[in-house]
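With one protein chain held back, the other chains of the complex are shown just where they sit.
== subunit A ==
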(Lines give C-alpha, C1' and ligand atoms only; values in the text may rest on other atoms or scores of the structure.)
Protein backbone atom coordinates (compact mmCIF):
# COMPACT_ATOMS: atom_id res chain seq x y z
CA UNK A 1 0.00 0.00 0.00
CA UNK A 2 1.58 3.19 -1.13
CA UNK A 3 0.69 6.28 0.85
CA UNK A 4 -0.17 9.50 -0.89
CA UNK A 5 2.96 10.99 0.54
CA UNK A 6 5.18 8.41 -1.11
CA UNK A 7 3.33 8.63 -4.36
CA UNK A 8 3.86 12.33 -4.74
CA UNK A 9 7.22 13.34 -6.06
CA UNK A 10 9.32 16.05 -7.58
CA UNK A 11 11.80 18.64 -6.70
CA UNK A 12 10.32 21.85 -7.85
CA UNK A 13 13.79 23.23 -7.89
CA UNK A 14 14.13 26.26 -10.01
CA UNK A 15 17.65 27.43 -9.83
CA UNK A 16 17.95 30.09 -12.38
CA UNK A 17 20.93 32.34 -12.36
CA UNK A 18 21.20 35.56 -14.29
CA UNK A 19 23.25 35.04 -17.38
CA UNK A 20 23.05 31.28 -17.31
CA UNK A 21 21.73 29.77 -20.49
CA UNK A 22 18.58 27.72 -20.52
CA UNK A 23 16.13 29.14 -18.05
CA UNK A 24 14.29 25.92 -17.41
CA UNK A 25 15.60 23.38 -15.00
CA UNK A 26 12.40 23.52 -13.10
CA UNK A 27 11.69 19.88 -12.72
CA UNK A 28 12.69 16.66 -14.32
CA UNK A 29 11.97 14.24 -11.56
CA UNK A 30 9.92 11.23 -12.52
CA UNK A 31 6.40 10.84 -11.28
CA UNK A 32 7.13 7.61 -9.44
CA UNK A 33 9.46 9.10 -6.89
CA UNK A 34 8.09 10.13 -3.56
CA UNK A 35 7.83 13.77 -2.68
CA UNK A 36 9.24 14.82 0.64
CA UNK A 37 9.30 17.98 2.64
CA UNK A 38 13.06 18.06 2.25
CA UNK A 39 12.68 17.99 -1.51
CA UNK A 40 10.16 20.79 -1.48
CA UNK A 41 12.46 22.88 0.66
CA UNK A 42 15.69 21.89 -1.03
CA UNK A 43 17.52 25.03 -2.04
CA UNK A 44 21.16 25.66 -2.62
CA UNK A 45 21.59 28.97 -0.78
CA UNK A 46 22.88 31.69 -3.01
CA UNK A 47 24.28 35.18 -2.61
CA UNK A 48 23.66 37.25 0.49
CA UNK A 49 19.95 38.22 0.50
CA UNK A 50 16.80 36.08 0.71
CA UNK A 51 13.29 37.30 -0.01
CA UNK A 52 10.23 35.22 0.86
CA UNK A 53 7.11 36.22 -1.04
CA UNK A 54 3.52 35.19 -0.43
CA UNK A 55 0.50 36.97 -1.86
CA UNK A 56 -3.27 36.81 -2.41
CA UNK A 57 -3.83 34.33 0.42
CA UNK A 58 -7.47 35.46 0.56
CA UNK A 59 -7.68 34.43 4.19
CA UNK A 60 -7.28 30.73 3.41
CA UNK A 61 -5.74 29.59 6.68
CA UNK A 62 -6.57 25.93 6.07
CA UNK A 63 -5.46 23.80 3.10
CA UNK A 64 -7.68 24.11 0.01
CA UNK A 65 -8.04 22.98 -3.56
CA UNK A 66 -7.53 25.70 -6.14
CA UNK A 67 -7.81 24.88 -9.82
CA UNK A 68 -5.68 27.14 -12.00
CA UNK A 69 -7.34 28.70 -15.08
CA UNK A 70 -8.28 26.84 -18.21
CA UNK A 71 -8.73 30.15 -20.05
CA UNK A 72 -6.40 33.05 -19.32
CA UNK A 73 -6.19 35.06 -22.52
CA UNK A 74 -3.46 37.59 -23.10
CA UNK A 75 -4.10 40.44 -25.49
CA UNK A 76 -1.69 42.67 -27.39
CA UNK A 77 1.94 42.06 -26.46
CA UNK A 78 0.93 39.75 -23.62
CA UNK A 79 -0.55 37.13 -25.96
CA UNK A 80 1.13 33.77 -25.45
CA UNK A 81 3.43 35.12 -22.75
CA UNK A 82 3.30 33.88 -19.15
CA UNK A 83 1.00 34.01 -17.32
CA UNK A 84 -1.26 33.80 -20.41
CA UNK A 85 -0.32 30.20 -21.05
CA UNK A 86 -2.39 27.34 -19.65
CA UNK A 87 -2.68 23.57 -19.58
CA UNK A 88 -0.45 21.57 -21.93
CA UNK A 89 1.15 24.70 -23.36
CA UNK A 90 2.17 25.68 -19.85
CA UNK A 91 3.64 22.24 -19.22
CA UNK A 92 5.68 22.29 -22.39
CA UNK A 93 6.82 25.88 -21.85
CA UNK A 94 8.23 24.99 -18.45
CA UNK A 95 9.20 21.40 -19.34
CA UNK A 96 6.88 19.77 -16.83
CA UNK A 97 5.43 16.27 -17.00
CA UNK A 98 1.68 15.77 -17.40
CA UNK A 99 0.07 14.43 -14.23
CA UNK A 100 3.13 15.39 -12.17
CA UNK A 101 2.76 17.27 -8.88
CA UNK A 102 3.79 20.44 -10.72
CA UNK A 103 1.13 19.84 -13.36
CA UNK A 104 -1.42 19.50 -10.57
CA UNK A 105 -0.19 22.61 -8.77
CA UNK A 106 0.14 24.85 -11.82
CA UNK A 107 -2.44 23.77 -14.41
CA UNK A 108 -6.05 22.61 -14.73
CA UNK A 109 -5.86 19.42 -16.80
CA UNK A 110 -7.21 16.29 -15.13
CA UNK A 111 -7.65 18.34 -11.98
CA UNK A 112 -10.05 16.06 -10.13
CA UNK A 113 -7.89 12.94 -10.42
CA UNK A 114 -4.70 14.78 -9.57
CA UNK A 115 -6.34 16.52 -6.63
CA UNK A 116 -7.33 13.14 -5.25
CA UNK A 117 -3.75 11.89 -5.67
CA UNK A 118 -1.84 14.87 -4.43
CA UNK A 119 -4.27 16.32 -1.91
CA UNK A 120 -5.04 19.84 -0.85
CA UNK A 121 -2.54 22.66 -1.02
CA UNK A 122 -1.70 25.55 1.25
CA UNK A 123 -2.57 26.02 4.89
CA UNK A 124 -0.89 28.76 6.86
CA UNK A 125 0.50 26.19 9.33
CA UNK A 126 2.35 24.53 6.42
CA UNK A 127 3.43 27.94 5.16
CA UNK A 128 4.80 28.62 8.65
CA UNK A 129 6.91 25.45 8.45
CA UNK A 130 8.35 26.58 5.12
CA UNK A 131 9.05 30.12 6.34
CA UNK A 132 10.77 28.78 9.47
CA UNK A 133 12.89 26.41 7.41
CA UNK A 134 14.01 29.21 5.10
CA UNK A 135 14.82 31.39 8.10
CA UNK A 136 16.78 28.54 9.70
CA UNK A 137 18.88 28.58 6.55
CA UNK A 138 18.87 32.38 6.16
CA UNK A 139 18.00 34.05 9.47
CA UNK A 140 17.82 37.47 7.89
CA UNK A 141 15.38 36.55 5.14
CA UNK A 142 12.66 39.16 4.51
CA UNK A 143 9.06 37.93 4.48
CA UNK A 144 6.92 40.12 2.22
CA UNK A 145 3.14 39.86 1.89
CA UNK A 146 1.65 41.17 -1.36
CA UNK A 147 -1.86 41.78 0.05
CA UNK A 148 -5.36 40.34 -0.38
CA UNK A 149 -4.56 38.68 2.89
CA UNK A 150 -7.31 39.74 5.30
CA UNK A 151 -10.24 38.96 2.99
CA UNK A 152 -11.83 35.85 1.51
CA UNK A 153 -13.17 33.54 4.23
CA UNK A 154 -16.05 33.37 6.66
CA UNK A 155 -13.73 33.76 9.65
CA UNK A 156 -11.99 36.78 8.16
CA UNK A 157 -15.39 38.36 7.50
CA UNK A 158 -16.59 37.62 11.03
CA UNK A 159 -13.41 38.99 12.62
CA UNK A 160 -13.04 41.89 10.15
CA UNK A 161 -9.66 40.51 9.12
CA UNK A 162 -8.36 39.98 12.64
CA UNK A 163 -7.76 36.24 12.28
CA UNK A 164 -5.43 36.79 9.35
CA UNK A 165 -3.73 39.72 11.06
CA UNK A 166 -2.94 37.47 14.01
CA UNK A 167 -1.68 34.73 11.68
CA UNK A 168 0.52 37.06 9.62
CA UNK A 169 1.94 38.67 12.76
CA UNK A 170 2.83 35.24 14.13
CA UNK A 171 4.41 34.35 10.80
CA UNK A 172 6.84 37.23 11.23
CA UNK A 173 5.85 39.35 8.24
CA UNK A 174 8.27 42.20 7.48
CA UNK A 175 6.01 44.35 5.25
CA UNK A 176 2.77 44.16 3.28
CA UNK A 177 0.76 46.01 0.69
CA UNK A 178 -3.00 45.94 0.13
CA UNK A 179 -6.17 45.61 -1.92
CA UNK A 180 -9.24 43.83 -0.45
CA UNK A 181 -8.02 44.87 3.00
CA UNK A 182 -9.70 48.21 2.20
CA UNK A 183 -13.13 46.61 1.86
CA UNK A 184 -13.26 46.44 5.64
CA UNK A 185 -13.44 50.23 5.49
CA UNK A 186 -10.76 52.86 5.99
CA UNK A 187 -11.36 53.13 9.73
CA UNK A 188 -10.80 49.41 10.22
CA UNK A 189 -7.69 49.51 8.03
CA UNK A 190 -6.24 52.36 10.07
CA UNK A 191 -7.16 50.61 13.31
CA UNK A 192 -5.31 47.46 12.24
CA UNK A 193 -2.34 49.30 10.75
CA UNK A 194 -1.73 51.00 14.11
CA UNK A 195 -1.31 47.58 15.71
CA UNK A 196 0.89 46.00 13.03
CA UNK A 197 4.49 45.24 13.99
CA UNK A 198 5.49 45.85 10.36
CA UNK A 199 4.80 48.60 7.78
CA UNK A 200 1.68 48.71 5.58
CA UNK A 201 3.26 50.07 2.42
CA UNK A 202 1.68 51.92 -0.49
CA UNK A 203 3.64 54.53 -2.43
CA UNK A 204 0.53 55.05 -4.57
CA UNK A 205 -1.95 55.62 -1.75
CA UNK A 206 -2.76 59.32 -1.62
CA UNK A 207 -4.98 61.52 0.45
CA UNK A 208 -7.95 62.56 -1.71
CA UNK A 209 -8.27 66.07 -0.35
CA UNK A 210 -4.63 67.14 -0.57
CA UNK A 211 -3.42 64.67 -3.18
CA UNK A 212 -0.45 63.84 -0.97
CA UNK A 213 1.07 60.49 0.02
CA UNK A 214 -0.95 59.03 2.88
CA UNK A 215 0.90 55.83 3.81
CA UNK A 216 4.52 54.80 4.17
CA UNK A 217 5.80 54.41 0.61
CA UNK A 218 8.80 52.25 1.46
CA UNK A 219 10.90 50.78 4.21
CA UNK A 220 14.64 50.33 4.17
CA UNK A 221 15.90 47.09 5.77
CA UNK A 222 19.49 46.19 6.56
CA UNK A 223 19.94 42.48 6.04
CA UNK A 224 23.13 40.52 5.59
CA UNK A 225 25.07 43.75 5.27
CA UNK A 226 22.84 44.87 2.42
CA UNK A 227 20.51 47.87 2.47
CA UNK A 228 17.23 46.83 0.86
CA UNK A 229 14.43 49.25 -0.02
CA UNK A 230 11.01 47.60 -0.18
CA UNK A 231 8.52 49.88 -1.96
CA UNK A 232 4.83 49.09 -1.64
CA UNK A 233 2.38 49.44 -4.51
CA UNK A 234 -1.25 48.90 -3.51
CA UNK A 235 -3.93 47.83 -6.00
CA UNK A 236 -4.20 50.85 -8.33
CA UNK A 237 -7.92 50.63 -9.08
CA UNK A 238 -9.27 50.34 -5.55
CA UNK A 239 -11.97 53.08 -5.84
CA UNK A 240 -13.07 51.84 -9.27
CA UNK A 241 -13.14 48.07 -8.81
CA UNK A 242 -14.29 48.07 -5.20
CA UNK A 243 -16.72 50.36 -3.33
CA UNK A 244 -15.18 53.82 -3.10
CA UNK A 245 -17.56 54.79 -0.30
CA UNK A 246 -15.74 52.37 2.00
CA UNK A 247 -12.48 54.35 1.78
CA UNK A 248 -13.55 57.84 0.63
CA UNK A 249 -10.43 59.62 1.91
CA UNK A 250 -7.97 57.74 -0.29
CA UNK A 251 -6.93 57.78 -3.92
CA UNK A 252 -4.78 55.14 -5.59
CA UNK A 253 -3.77 54.76 -9.25
CA UNK A 254 -0.70 53.33 -10.97
CA UNK A 255 1.16 56.64 -10.62
CA UNK A 256 4.14 55.48 -12.64
CA UNK A 257 5.93 58.82 -12.22
CA UNK A 258 5.50 58.55 -8.45
CA UNK A 259 7.05 55.06 -8.49
CA UNK A 260 10.02 56.44 -10.43
CA UNK A 261 10.37 59.28 -7.92
CA UNK A 262 10.39 56.87 -4.99
CA UNK A 263 12.89 54.56 -6.70
CA UNK A 264 15.12 57.56 -7.39
CA UNK A 265 14.75 58.69 -3.78
CA UNK A 266 15.86 55.37 -2.29
CA UNK A 267 18.66 55.03 -4.83
CA UNK A 268 19.85 58.49 -3.82
CA UNK A 269 19.88 57.28 -0.23
CA UNK A 270 22.35 54.67 -1.35
CA UNK A 271 20.40 51.43 -1.00
CA UNK A 272 21.92 48.35 -2.58
CA UNK A 273 18.70 46.68 -3.70
CA UNK A 274 15.26 47.96 -4.70
CA UNK A 275 12.30 45.60 -4.32
CA UNK A 276 8.76 46.55 -5.31
CA UNK A 277 6.09 44.69 -3.35
CA UNK A 278 3.24 45.12 -5.79
CA UNK A 279 -0.47 44.46 -6.10
CA UNK A 280 -0.61 45.83 -9.66
CA UNK A 281 -1.29 42.53 -11.39
CA UNK A 282 1.15 40.72 -13.66
CA UNK A 283 0.67 42.59 -16.94
CA UNK A 284 0.68 46.00 -15.27
CA UNK A 285 3.91 45.10 -13.44
CA UNK A 286 5.42 43.80 -16.67
CA UNK A 287 4.75 47.14 -18.34
CA UNK A 288 5.89 49.14 -15.31
CA UNK A 289 9.13 47.12 -15.12
CA UNK A 290 9.95 48.26 -18.64
CA UNK A 291 9.27 51.92 -17.93
CA UNK A 292 10.38 52.64 -14.36
CA UNK A 293 14.14 52.41 -14.10
CA UNK A 294 16.02 51.05 -11.12
CA UNK A 295 13.80 48.32 -9.66
CA UNK A 296 15.69 45.05 -9.17
CA UNK A 297 12.82 42.79 -8.16
CA UNK A 298 9.06 43.13 -8.50
CA UNK A 299 7.15 40.74 -6.28
CA UNK A 300 3.90 40.81 -8.21
CA UNK A 301 0.40 39.97 -6.98
CA UNK A 302 -3.31 40.52 -7.65
CA UNK A 303 -3.81 38.42 -10.79
CA UNK A 304 -3.16 35.13 -8.93
CA UNK A 305 -0.61 33.82 -11.39
CA UNK A 306 1.85 31.16 -10.34
CA UNK A 307 4.86 31.32 -12.66
CA UNK A 308 7.58 28.78 -11.92
CA UNK A 309 10.45 30.93 -13.14
CA UNK A 310 11.28 34.60 -12.76
CA UNK A 311 10.30 36.68 -15.77
CA UNK A 312 12.99 39.10 -16.88
CA UNK A 313 12.16 42.59 -18.11
CA UNK A 314 15.41 44.39 -18.82
CA UNK A 315 17.32 44.07 -15.57
CA UNK A 316 14.21 43.64 -13.43
CA UNK A 317 12.92 40.24 -12.37
CA UNK A 318 9.22 39.59 -11.84
CA UNK A 319 8.22 36.96 -9.30
CA UNK A 320 4.61 35.69 -9.39
CA UNK A 321 3.75 33.53 -6.39
CA UNK A 322 0.22 32.32 -7.02
CA UNK A 323 -2.64 32.61 -4.54
CA UNK A 324 -4.55 31.07 -1.65
CA UNK A 325 -1.40 29.94 0.15
CA UNK A 326 -0.63 27.38 -2.59
CA UNK A 327 2.89 28.69 -3.05
CA UNK A 328 5.69 30.51 -1.30
CA UNK A 329 8.49 31.99 -3.40
CA UNK A 330 12.06 31.98 -2.16
CA UNK A 331 14.33 34.37 -4.00
CA UNK A 332 18.04 34.40 -3.18
CA UNK A 333 20.03 37.33 -4.50
CA UNK A 334 23.67 38.15 -4.80
CA UNK A 335 23.94 41.86 -4.10
CA UNK A 336 27.31 43.52 -4.23
CA UNK A 337 28.45 47.11 -4.64
CA UNK A 338 24.90 48.34 -4.91
CA UNK A 339 24.03 45.95 -7.72
CA UNK A 340 22.05 42.75 -8.07
CA UNK A 341 24.58 40.39 -9.61
CA UNK A 342 22.45 37.25 -9.78
CA UNK A 343 19.48 35.37 -8.42
CA UNK A 344 18.19 31.93 -7.66
CA UNK A 345 14.50 31.29 -7.27
CA UNK A 346 12.09 28.58 -6.33
CA UNK A 347 8.32 28.63 -6.36
CA UNK A 348 7.72 26.26 -3.45
CA UNK A 349 4.41 24.42 -3.78
CA UNK A 350 2.72 23.88 -0.43
CA UNK A 351 1.53 20.28 -0.67
CA UNK A 352 -0.40 20.04 2.56
CA UNK A 353 0.03 16.29 2.92
CA UNK A 354 3.78 16.51 2.50
CA UNK A 355 4.70 19.51 4.60
CA UNK A 356 4.32 19.03 8.34
CA UNK A 357 2.14 21.71 9.91
CA UNK A 358 3.88 24.05 12.32
CA UNK A 359 2.39 23.19 15.70
CA UNK A 360 2.16 26.72 17.06
CA UNK A 361 0.56 28.09 13.91
CA UNK A 362 -1.86 25.16 13.69
CA UNK A 363 -2.95 25.90 17.25
CA UNK A 364 -3.36 29.59 16.51
CA UNK A 365 -5.50 28.87 13.44
CA UNK A 366 -7.70 26.42 15.32
CA UNK A 367 -8.06 28.95 18.09
CA UNK A 368 -9.22 31.60 15.60
CA UNK A 369 -11.75 29.19 14.13
CA UNK A 370 -13.01 27.78 17.42
CA UNK A 371 -15.81 30.31 18.04
CA UNK A 372 -17.29 29.62 14.60
CA UNK A 373 -16.44 25.96 14.16
CA UNK A 374 -19.97 24.54 14.12
CA UNK A 375 -21.21 27.27 11.78
CA UNK A 376 -18.27 26.84 9.40
CA UNK A 377 -18.48 23.08 9.16
CA UNK A 378 -22.22 22.71 8.76
CA UNK A 379 -22.93 20.67 5.64
CA UNK A 380 -25.40 22.40 3.34
CA UNK A 381 -25.40 19.92 0.45
CA UNK A 382 -23.18 17.88 -1.85
CA UNK A 383 -21.69 18.38 -5.29
CA UNK A 384 -21.29 15.86 -8.06
CA UNK A 385 -19.63 18.50 -10.22
CA UNK A 386 -16.18 20.02 -9.89
CA UNK A 387 -16.75 23.53 -8.54
CA UNK A 388 -14.14 26.14 -9.46
CA UNK A 389 -14.12 29.78 -10.47
CA UNK A 390 -10.76 30.91 -11.89
CA UNK A 391 -10.72 31.55 -15.63
CA UNK A 392 -11.65 34.47 -17.89
CA UNK A 393 -15.25 33.32 -18.30
CA UNK A 394 -17.85 31.40 -16.31
CA UNK A 395 -16.53 28.85 -13.84
CA UNK A 396 -18.76 26.18 -12.38
CA UNK A 397 -18.99 27.93 -9.00
CA UNK A 398 -20.38 30.93 -10.88
CA UNK A 399 -22.83 28.74 -12.75
CA UNK A 400 -24.10 27.47 -9.41
CA UNK A 401 -24.23 31.00 -7.99
CA UNK A 402 -26.09 32.31 -11.04
CA UNK A 403 -28.55 29.40 -10.84
CA UNK A 404 -29.14 30.24 -7.19
CA UNK A 405 -29.72 33.90 -7.99
CA UNK A 406 -32.11 33.19 -10.86
CA UNK A 407 -34.12 30.79 -8.77
CA UNK A 408 -34.07 32.46 -5.35
CA UNK A 409 -34.47 36.01 -6.63
CA UNK A 410 -36.82 35.16 -9.49
CA UNK A 411 -34.73 36.96 -12.08
CA UNK A 412 -34.36 36.58 -15.85
CA UNK A 413 -30.66 37.34 -15.86
CA UNK A 414 -28.05 36.90 -13.11
CA UNK A 415 -24.70 38.63 -12.75
CA UNK A 416 -21.82 37.42 -10.63
CA UNK A 417 -18.51 39.30 -10.35
CA UNK A 418 -15.44 37.95 -12.14
CA UNK A 419 -13.22 37.98 -9.09
CA UNK A 420 -10.22 35.64 -9.18
CA UNK A 421 -10.55 34.29 -5.67
CA UNK A 422 -12.77 31.38 -4.71
CA UNK A 423 -11.50 27.90 -3.85
CA UNK A 424 -12.36 24.60 -5.53
CA UNK A 425 -14.51 21.63 -4.49
CA UNK A 426 -14.15 18.14 -5.96
CA UNK A 427 -16.98 15.93 -7.23
CA UNK A 428 -18.31 13.98 -4.27
CA UNK A 429 -17.40 16.68 -1.75
CA UNK A 430 -19.76 18.04 0.81
CA UNK A 431 -20.57 21.73 0.45
CA UNK A 432 -20.18 23.39 3.83
CA UNK A 433 -21.16 26.89 4.80
CA UNK A 434 -17.46 27.75 4.86
CA UNK A 435 -17.08 26.53 1.27
CA UNK A 436 -19.84 28.89 0.13
CA UNK A 437 -18.11 31.75 1.94
CA UNK A 438 -14.80 30.89 0.30
CA UNK A 439 -16.48 31.70 -3.02
CA UNK A 440 -18.46 34.75 -1.88
CA UNK A 441 -17.21 36.28 1.38
CA UNK A 442 -17.22 40.06 1.26
CA UNK A 443 -18.38 43.17 3.09
CA UNK A 444 -20.76 44.15 0.25
CA UNK A 445 -22.43 40.85 -0.58
CA UNK A 446 -26.06 42.01 -0.82
CA UNK A 447 -27.89 40.28 -3.68
CA UNK A 448 -29.77 43.08 -5.42
CA UNK A 449 -32.72 42.68 -7.79
CA UNK A 450 -33.51 45.38 -10.34
CA UNK A 451 -34.45 46.06 -13.94
CA UNK A 452 -32.02 46.85 -16.72
CA UNK A 453 -32.53 47.37 -20.42
CA UNK A 454 -30.78 45.17 -22.94
CA UNK A 455 -28.69 48.18 -23.88
CA UNK A 456 -27.52 48.67 -20.30
CA UNK A 457 -26.58 45.02 -19.98
CA UNK A 458 -24.55 45.31 -23.16
CA UNK A 459 -22.82 48.42 -21.87
CA UNK A 460 -21.86 46.60 -18.68
CA UNK A 461 -20.43 43.62 -20.56
CA UNK A 462 -18.48 45.90 -22.88
CA UNK A 463 -17.08 47.88 -19.98
CA UNK A 464 -16.00 44.88 -17.95
CA UNK A 465 -14.51 43.25 -21.05
CA UNK A 466 -12.42 46.36 -21.63
CA UNK A 467 -11.06 46.09 -18.10
CA UNK A 468 -9.66 42.69 -19.03
CA UNK A 469 -8.94 42.84 -22.76
CA UNK A 470 -7.73 46.41 -23.26
CA UNK A 471 -4.41 45.94 -25.03
CA UNK A 472 -2.75 48.52 -22.77
CA UNK A 473 -2.17 46.79 -19.41
CA UNK A 474 -2.44 50.12 -17.58
CA UNK A 475 -6.16 50.09 -18.41
CA UNK A 476 -6.66 46.56 -17.11
CA UNK A 477 -8.09 46.12 -13.63
CA UNK A 478 -7.11 42.51 -13.20
CA UNK A 479 -10.41 40.70 -12.66
CA UNK A 480 -12.07 38.22 -14.99
CA UNK A 481 -15.23 38.70 -17.08
CA UNK A 482 -18.50 39.22 -15.22
CA UNK A 483 -20.35 35.91 -15.07
CA UNK A 484 -23.85 35.80 -16.55
CA UNK A 485 -26.71 33.42 -15.86
CA UNK A 486 -29.79 33.16 -18.05
CA UNK A 487 -28.13 34.87 -20.99
CA UNK A 488 -25.57 33.87 -23.58
CA UNK A 489 -23.33 36.07 -25.72
CA UNK A 490 -20.43 36.07 -28.13
CA UNK A 491 -17.26 37.99 -27.43
CA UNK A 492 -14.41 38.87 -29.76
CA UNK A 493 -11.59 39.78 -27.38
CA UNK A 494 -9.49 41.33 -30.15
CA UNK A 495 -11.93 44.20 -30.75
CA UNK A 496 -12.02 47.61 -29.04
CA UNK A 497 -14.58 48.67 -26.45
CA UNK A 498 -18.11 48.79 -27.82
CA UNK A 499 -17.46 46.13 -30.45
CA UNK A 500 -16.54 43.02 -28.50
CA UNK A 501 -19.93 41.71 -27.36
CA UNK A 502 -22.62 40.44 -29.74
CA UNK A 503 -25.40 37.85 -30.07
CA UNK A 504 -26.79 38.45 -26.60
CA UNK A 505 -29.52 35.86 -26.16
CA UNK A 506 -32.02 35.14 -23.42
CA UNK A 507 -31.39 31.42 -22.91
CA UNK A 508 -34.84 30.59 -21.61
CA UNK A 509 -36.55 31.64 -24.86
CA UNK A 510 -33.66 31.67 -27.30
CA UNK A 511 -34.66 35.20 -28.27
CA UNK A 512 -32.18 37.95 -28.97
CA UNK A 513 -31.85 40.48 -26.15
CA UNK A 514 -33.85 43.59 -27.05
CA UNK A 515 -31.82 46.74 -26.34
CA UNK A 516 -34.99 48.66 -25.49
CA UNK A 517 -36.71 46.06 -23.28
CA UNK A 518 -36.27 45.90 -19.51
CA UNK A 519 -35.10 42.64 -17.96
CA UNK A 520 -35.20 41.59 -14.33
CA UNK A 521 -31.55 41.32 -13.33
CA UNK A 522 -30.19 40.15 -9.99
CA UNK A 523 -26.59 40.03 -8.87
CA UNK A 524 -24.18 40.72 -6.04
CA UNK A 525 -21.06 42.70 -5.15
CA UNK A 526 -22.46 46.05 -6.23
CA UNK A 527 -20.08 48.92 -5.56
CA UNK A 528 -23.05 51.21 -4.80
CA UNK A 529 -23.64 52.34 -1.27
CA UNK A 530 -26.99 51.29 0.16
CA UNK A 531 -27.52 48.26 -2.10
CA UNK A 532 -30.34 46.15 -0.72
CA UNK A 533 -30.95 42.43 -0.73
CA UNK A 534 -30.13 39.24 1.15
CA UNK A 535 -26.48 38.26 1.49
CA UNK A 536 -25.34 36.16 -1.45
CA UNK A 537 -24.10 33.27 0.74
CA UNK A 538 -27.58 32.95 2.22
CA UNK A 539 -29.09 32.94 -1.27
CA UNK A 540 -26.75 30.12 -2.31
CA UNK A 541 -27.26 28.16 0.89
CA UNK A 542 -31.02 28.28 0.45
CA UNK A 543 -30.72 27.10 -3.16
CA UNK A 544 -28.32 24.27 -2.37
CA UNK A 545 -30.49 23.04 0.49
CA UNK A 546 -33.40 22.82 -1.94
CA UNK A 547 -31.55 20.93 -4.64
CA UNK A 548 -29.51 18.79 -2.21
CA UNK A 549 -26.89 17.71 -4.71
CA UNK A 550 -25.30 20.03 -7.25
CA UNK A 551 -25.15 18.62 -10.77
CA UNK A 552 -24.16 21.16 -13.38
CA UNK A 553 -24.32 20.76 -17.11
CA UNK A 554 -21.46 22.22 -19.14
CA UNK A 555 -22.03 25.91 -19.79
CA UNK A 556 -21.53 26.82 -23.42
CA UNK A 557 -23.39 30.12 -23.37
CA UNK A 558 -20.31 32.28 -23.93
CA UNK A 559 -18.64 31.96 -27.32
CA UNK A 560 -15.14 33.45 -27.41
CA UNK A 561 -13.31 34.49 -30.56
CA UNK A 562 -10.33 36.68 -31.43
CA UNK A 563 -7.97 34.96 -29.00
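Following the convention adopted for this analysis, a contact is a pair of C-beta atoms (placed from the backbone, for glycine too) under 8 Å apart; a residue touches a chain by one contact, two chains touch by 3 or more; residues count from 1.
Going forward, contacts and distances are computed from a predicted model.
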Which of "ABC transporter permease", "Transcriptional regulator", "Thiosulfate oxidation carrier protein SoxY" or "Molybdate transport system ATP-binding protein" matches, in UniProt, the chain that is not displayed: "Thiosulfate oxidation carrier protein SoxY"
Residue of A:95, A:132, A:244 or A:336 in touch with the missing chain, whole complex considered: A:244
Which residue of A:53, A:84 or A:179 touches the chain not shown here: A:179
Contacting the left-out chain in the complete assembly, out of A:186, A:450, A:505 or A:557: A:450
Residue in contact with the excluded chain [from A:286, A:397, A:421 or A:469]: A:421
Subunit A residues touching the omitted chain (full complex): 179, 211, 235, 237-242, 244, 251-254, 257, 302-304, 415-421, 448-452, 456-457, 459-464, 466-467, 472, 474-475, 477-480, 482, 496-498, 521, 523, 525-528, 531-532
